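A protein chain is absent from this complex, but the other protein chains hold their places.
After this line comes chain A, so read on.
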Amino acid sequence: MLGRIVKSSIQNNGGLNRIFTSSLSTNTSISVICNKRSFLNIVPDPSVGLNEDQKQIQQMALDFANDKLLPNAPKWDQEQFFPREVMKEAAQLGFGGIYVKEDVGGSALSRFDAALIFEALSSADVSTTAFISIHNMCAGLIDTYGNEEQRQKYLPDLVTMEKVASYCLTEPGSGSDAASLSTKAVRDGDHFVLNGSKAFISGGGDSEVYLVMVRTGGPGPKGISCLLVEKDTPGLSFGKKEEKLGWNSQPTRALIFEDCRVPCANLIGKEGQGFSIAMNALNGGRINIGACSLGGAQASLVAARDHVKVRKQFGQSISNFQAIQFKLADLATQLYASRLMIRSAAQMLDEKDPQAHVYIAMAKLFACDQAFKICDESLQLHGGYGYLKDYPVERYLRDTRVHRILEGSDAVMRLLTSREMLKDL
């Protein structure tokens, strides 16, 4: 790793190579080293409680994030650039199908491992990582519910991220009440004919593969099926690219279906199984998004810690003030609790615990809310500087805000939790 770092600094410094290599400490390498040092040597340390393999995976993801995402993330955010090439590089390391089986090129890791990876990657770039996580959710969905033919046809290109996938559940008129969706798919010979629209689709217009929940039967969840729709299918068009507060390194567009004919062979799972498929995929998706929140919060907290140590007011470093010290301690505690909840929920999903969805809901609710607050308070600790784009915190704040809304909003998480609590025993 050090080789890579020193190498890049050598390229920057041209003729001064010799001095720099021999001293092993250039400005560039110092900043990268400090970065790594900060992420792992701050309380709460994200590697606490992990075994050697997990640490190795986390470290590798972190190195990749620091080298490939962090230097570009501000630019991608400002220019709304969708970094397909870097995602392909990530996929070469196995990040394109983290929990997809090996026969189609997946990494066959656990949800727990995936959460570690998303947390590490998002410490550099929440937006890009969140997209990778959605793509993983889709690939995992096809791996779990697709038939052999579908798996072999689509997954090899998805795990390499040569093609990327989008998840399409939400409609303009159907959000939290997802079972009320109205995009219709009517069988006509060996095709389904789709009419309707999907809203807020991450990757919409750029992704090659869309997993679309459509109504093939009567009202309610039982009438919903999951169809795989390819980008260039006639009758599928896209809305304008949405202007958003955050998540700018991934495009969001609406999907519009007008007599769009999709082969019946693209039905994922059984007819009428779509809602259950969608919800099961979301369970994993919620952990992923929660993990992305953790990474953003950790990076913000590190930035705040570093800032209060150098910022001087009233003749001293503001880290000497107890108000600041206690604030830092509170933020660290909230982050630690959030992380434990996400990881514990991921473990329940790995163990196929029938109660997992409730614990995932609580973890997602808590982690995404707390992480956003941590970003906000970290920004506050920066004072006016935190509001500037020269500092990274505002980007993490903007990017993690949407995590309280998507993959099931805060309200839906509360609904799932309380419903389970109030169930008749």
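Going forward, a contact is a pair of C-beta atoms (placed from the backbone, for glycine too) under 8 Å apart; a residue touches a chain by one contact, two chains touch by 3 or more; residues count from 1.
What we mean here is this: contacts and distances are computed from a predicted model.
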Of "Checkpoint protein", "DNA replication complex GINS protein PSF1", "Electron transfer flavoprotein subunit beta" or "Aminomethyltransferase", the UniProt protein name belonging to the chain not shown is "Electron transfer flavoprotein subunit beta"
Cross-chain touch to the chain not pictured, restricted to A:53, A:79 or A:188, is A:53
Across the whole complex, the chain not displayed is touched by chain A residues 1-4, 6-7, 10, 17-18, 21, 24, 33-34, 36-37, 40-41, 47, 52-53, 56-57, 59-60, 63-64, 92-95, 98, 102, 107-109
